[in-house]
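Here the complex is missing one protein chain, while the rest keep their positions.
Presenting chain A:
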Amino acid sequence: MRITCPYCGARNLEEFTYRGDATVKRPESIEETARDAWIDYVYLRDNPAGLHKELWHHSAGCHAWLQVTRDTTTHEIVDVERVAKER
């Protein structure tokens, strides 16, 4: 599998580190009432068949964090964008 880094260009998988689901959002509240939201954030993940947004770190390249949209059934990558918008 190759990922086309917006900065470096197409590079092989060895240069990247997978860091999980890009769709989860950290709950705003740290109160006990947000317990279920925290359990969901920390432990529960969807397992979609099809397009999925994932976080990848270009750890052996430009060190940018990337949001990769990948089809879990075909491994086709339809979009790669940098998470940091600035610079």
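Here are some notes:
Just so it is clear, contacts are C-beta pairs under 8 Å (C-beta built on N, C-alpha and C of every residue); 3 or more make two chains touch, one makes a residue touch a chain; residues count from 1.
We take it that contacts and distances are computed from a predicted model.
With the options "NADH-quinone oxidoreductase subunit C", "Nickel uptake substrate-specific transmembrane region", "Sarcosine oxidase gamma subunit" or "PqqD family protein" in hand, the undepicted chain maps to the protein name "Sarcosine oxidase gamma subunit" (source: UniProt).
From the options A:Glu15, A:Asp40, A:Glu54 or A:Asp71, the residue with contact to the chain not on display is A:Glu15.
Think of the hidden chain as still there; on chain A it touches residues 7-9, 11-12, 14-15, 60-64, 82, 84, 86-87.
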